[in-house]
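Excluded from the complex is one protein chain; the other protein chains are retained at their positions.
Going in written order, the chains are labelled A, B and C, and every chain counts its residues from 1.
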Amino acid sequence: MLRVGMLTSGGDCQALNAAMRGVAKSLFNQCSEVEIYGFTDGYKGLIYGEYRLLKNDDFSGILNIGGTILGSSRMPFKYIGVPLEDGSDKIERMIDTYKKLNLDCLVVLGGNGSHKTANLLREKGLNVLTLPKTIDNDLAETEISFGFQSAVDIATNAIDCIHTTAASHSRVFIVELMGHKTGWLTLHAGIAGGADIILIPEIPYSIEAISQAIAKRTASGKRFTIIAAAEGAISKEEAAMSKKELKLLRKQENYASTAYRIGAAIEEKTGQEVRVTVPGHVQRGGQPVAYDRVLATRLGVRAAELILNHEYGYMVGVKDNKIVKISLCDVAGKTKMVDPGNELITQARQLGICLGE
Amino acid sequence: MLRVGMLTSGGDCQALNAAMRGVAKSLFNQCSEVEIYGFTDGYKGLIYGEYRLLKNDDFSGILNIGGTILGSSRMPFKYIGVPLEDGSDKIERMIDTYKKLNLDCLVVLGGNGSHKTANLLREKGLNVLTLPKTIDNDLAETEISFGFQSAVDIATNAIDCIHTTAASHSRVFIVELMGHKTGWLTLHAGIAGGADIILIPEIPYSIEAISQAIAKRTASGKRFTIIAAAEGAISKEEAAMSKKELKLLRKQENYASTAYRIGAAIEEKTGQEVRVTVPGHVQRGGQPVAYDRVLATRLGVRAAELILNHEYGYMVGVKDNKIVKISLCDVAGKTKMVDPGNELITQARQLGICLGE
Amino acid sequence: MLRVGMLTSGGDCQALNAAMRGVAKSLFNQCSEVEIYGFTDGYKGLIYGEYRLLKNDDFSGILNIGGTILGSSRMPFKYIGVPLEDGSDKIERMIDTYKKLNLDCLVVLGGNGSHKTANLLREKGLNVLTLPKTIDNDLAETEISFGFQSAVDIATNAIDCIHTTAASHSRVFIVELMGHKTGWLTLHAGIAGGADIILIPEIPYSIEAISQAIAKRTASGKRFTIIAAAEGAISKEEAAMSKKELKLLRKQENYASTAYRIGAAIEEKTGQEVRVTVPGHVQRGGQPVAYDRVLATRLGVRAAELILNHEYGYMVGVKDNKIVKISLCDVAGKTKMVDPGNELITQARQLGICLGE
Partner (left out) sequence: MLRVGMLTSGGDCQALNAAMRGVAKSLFNQCSEVEIYGFTDGYKGLIYGEYRLLKNDDFSGILNIGGTILGSSRMPFKYIGVPLEDGSDKIERMIDTYKKLNLDCLVVLGGNGSHKTANLLREKGLNVLTLPKTIDNDLAETEISFGFQSAVDIATNAIDCIHTTAASHSRVFIVELMGHKTGWLTLHAGIAGGADIILIPEIPYSIEAISQAIAKRTASGKRFTIIAAAEGAISKEEAAMSKKELKLLRKQENYASTAYRIGAAIEEKTGQEVRVTVPGHVQRGGQPVAYDRVLATRLGVRAAELILNHEYGYMVGVKDNKIVKISLCDVAGKTKMVDPGNELITQARQLGICLGE
């Protein structure tokens, strides 16, 4: 009897269910004796021993459903060290549950924070496999994670809609996109949506450069400018500040979010009216696009293969467009940023897109 | 020779092109000698005599394209009285252009403000027909206007996406929707998206009632609450203020928009974390849904019929689900609000949706 | 204690779940003691006493899910008279189940066939309410049924896609759409998608007229022609045949479906290459559009109101854009055809669309 635990951790995204279905359908198909334990609400379920025994049918009809059938929750890495109310250690409690259930393996679907915890469990001797889940695409060592392409599609559609309506308004539009501390989502959606200006955290912007780009468009007869701004976008001045100074500044300014801050600066500088769109969590929801379903399924099927081969301690990811296994210790604790020397960045510049520089 | 002028005025929306195509294809098909003059950027083009002579082919392939091939601009009613730079009167200038081109009729596609101007032109003796264009659905005397159903679909999809992602976050989500001073868009999208709480301007809310609704959901085991809030939503206290007091209050508070204001009040009252989504102008853009294309086409075809019958001074609208002509003087200067005794409101209550009361 | 039975019957469509949710949420919200029995697979479940007791939570999260949580099945009217294997009468068996469960009311969501059966049950003394479910929009006495607008959207998108690709191919494209014996779906999608020729059962076509319309387009420089053809479209010659003759002809010809038959005739007549698209059951599936969700919800809420008022023997439908109750005996056994004198038909002609005449 093969006994596999499974949990989804962190902010959810599209294709989580597709990935779990890939693991499960593949195991049920290739192995006559399998038990899959789905932990409720991420690591919480593992800590408190809350789970459901999942059957083959539980994974039917979920391929194109957003969210996660297991529930998720954020329990950031920094809190791992804090003991539970009863004084017990979280990691110890997780190991207890794992052992009580006599699991052969734990499959974790998560992003950056979740990988740190997964790696800790691996170091403690558990058999752990992970799948890269994030719309931010900021997991190290994998070219892509599932959720990303679906979020890019939603963000792109938002820019499309703004495009249709922008022409009649002679204004500057800012669409604020997710991506946490990285610019992947904004960069891809910005190019796919034909944004005129793209602002990402990795390339701090100057309002001066943005204003010049807007002025250049106006001069060439364009009636509007569309800016795709990552939630983590930051000005050159802000990037030069210490964390503490920046935190203080943000508190003083009291903007609802990044796009409002940038918008205010542009209005002040150019006198032009600015309109802000914040799709927010919409980017995490809805049905996964076909690309993500195939990707998530493939990653899941490969995870099942590793389980059947007793290979543990890996994240299943993508390198050179191939499904590969990557040592968990190479992933945990790292963030994949957009390299400003990246080819896509160079191409954006060649296209004439202003990057706020 | 029949000579028809056409313009699109105010904030744009979906199916403007479909409506113009309906008028034009219908005229070209039924009448051997037609000239259609498309004025650029709404009434501006009529004032300054900026137009294009449009051919049958100009209306091909635009049925499903958002925006307007003529361009639009806002020139609110209150500015109509202000003379142009050269001292000339705007209305006079429009009449001049109309007469110089020897037009038989002017077709105006617009919302509330545009209808006031259209009616002024009618009073001055021009042959005017209008088509009801607004995602707000706030035009008097017509059950529906084109653009509305497309905007409802976009807003509903946003709530759908939030639904998928909400379950894993144990939070309150507020989706701020358009609608100007009315709640039509929010009411329809809120019901279609399964929002738990719907806040519209016509029914001022109390934070107390909202908090109780949230608490009730939490008590019954629900992990999240989704609030659809109209951009014009207002609290009972605010609704009791004078315009001046309210304006002052808004300035002092300095919230980015309605949802942030409501969110802050809920966080303060309940201690729960609130997330805000502001789709903004996205709701005006993109392709029209099939419903809007058929509606806009039908309204356009009927306008052409009125032109061929020399019947002027009407808005073409919908009553009892039938295409009808409505005297412009019955439309101009009025706003269609959601009647709190409205059947849809009653049904929302029957469903258990909290309306903030 | 209020005890309500519910079943979905016939070919499924979008917004079935939304309608059931409307009934249920409304009852649970307004009435402290309710039991809802969901019969499995339509009337079959009622005959064989197969059902589930449904809780409030069973209706959560299904508003935007296609299909039906109860399952459905076709059991056409003509078979009602045929006794079951054990010799028992179907109607008697249904009444037995109804009485055994001590139901106060049975809510049936169905199309034409299902309404006949519902009316039979009413005549036998059961308390029956129905909701109009069909993408064909062919139910008598209601302006619209849920499912229709979602199907129109899917069909319209198909025509849109053909439009994009048609320009490069200099061909005739036929898109075959559903609608059973009526042309509602094809008429609406054809107008929304900008089809050049629309063929519906109510207006038999002549290949001669179609060929002329194609030739006229070619002469005016158009590179392609798009035909929206209802699955029930029929030629003038065929319409003049007896049922028996037609059946024989269809058998001899052996075309895969209507569009192939029409396509072959056009190719023979004009020598032009024809391409066929048959979206088929795709039109019944997927998520309901916002319009259908609101409509289905409203119909469901009204049904709940009728139940609470002990008013039975009605279909809840739409007249003059208002939610109304309609006596079941006025609906059962009738089909709502497109009246060739219908305003939409007149408008299609005014637009220059060829109707095959």
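Observations on the model:
FYI, contacts are C-beta pairs under 8 Å (C-beta built on N, C-alpha and C of every residue); 3 or more make two chains touch, one makes a residue touch a chain.
As the structure is a prediction and not an experimental result, all values here were calculated from the model.
The absent chain, not drawn in this view, touches the displayed chains A, C throughout the complex.
From the set A:44, A:261 or A:302, the residue in touch with the chain omitted from the display is A:302, counting the whole complex.
The omitted chain makes contact with just one of the residues C:282, C:308, C:324 or C:337: C:282.
For the chain missing from the display, the contacting residue among A:191, A:234 or A:355 is A:191, taking the whole complex into account.
Across the entire complex, the residue among A:20, A:274 or A:289 in touch with the chain not shown is A:289.
When the missing chain is restored to the complex, the residue among A:2, A:63 or A:337 that touches it is A:63.
Taking the whole complex into account, chain C touches the unshown chain at residues 8, 11-14, 41, 65-68, 71-74, 154, 157-158, 160-170, 173, 223, 254-257, 260, 275-286.
Contact between chain A and the absent chain runs through residues 22, 25-26, 28-30, 61, 63-64, 143, 149, 152-153, 155-156, 160, 163, 188-189, 191-194, 287, 289-291, 293-294, 297-298, 301-302, 304-305, 318, 320-323, 343-344, 347, 350-352.
The rule is short, and it goes like this: only the chains that are shown with their structure count from here on.
Chain-to-chain contact here is organised linearly: an open path runs through the chains from one end to the other. Most remote from chain B, judged by the distance between CA-atom centroids, is A. Counting the residue numbers that touch the partner chain, chain A and chain B have more than half of them in common. Per the C-alpha superposition, chain A sits rotated 180 degrees relative to chain C, a value rounded to a multiple of 5.
Inter-chain centre distance (chain B to chain C, centres taken as mean C-alpha positions): 31 Å. Chain geometry summary: the mean Cα position of chain A and that of chain C are 41 Å apart. Chain A and chain B have Cα centroids separated by 35 Å. Contacts with at least two other chains are made by no residue of chain C.
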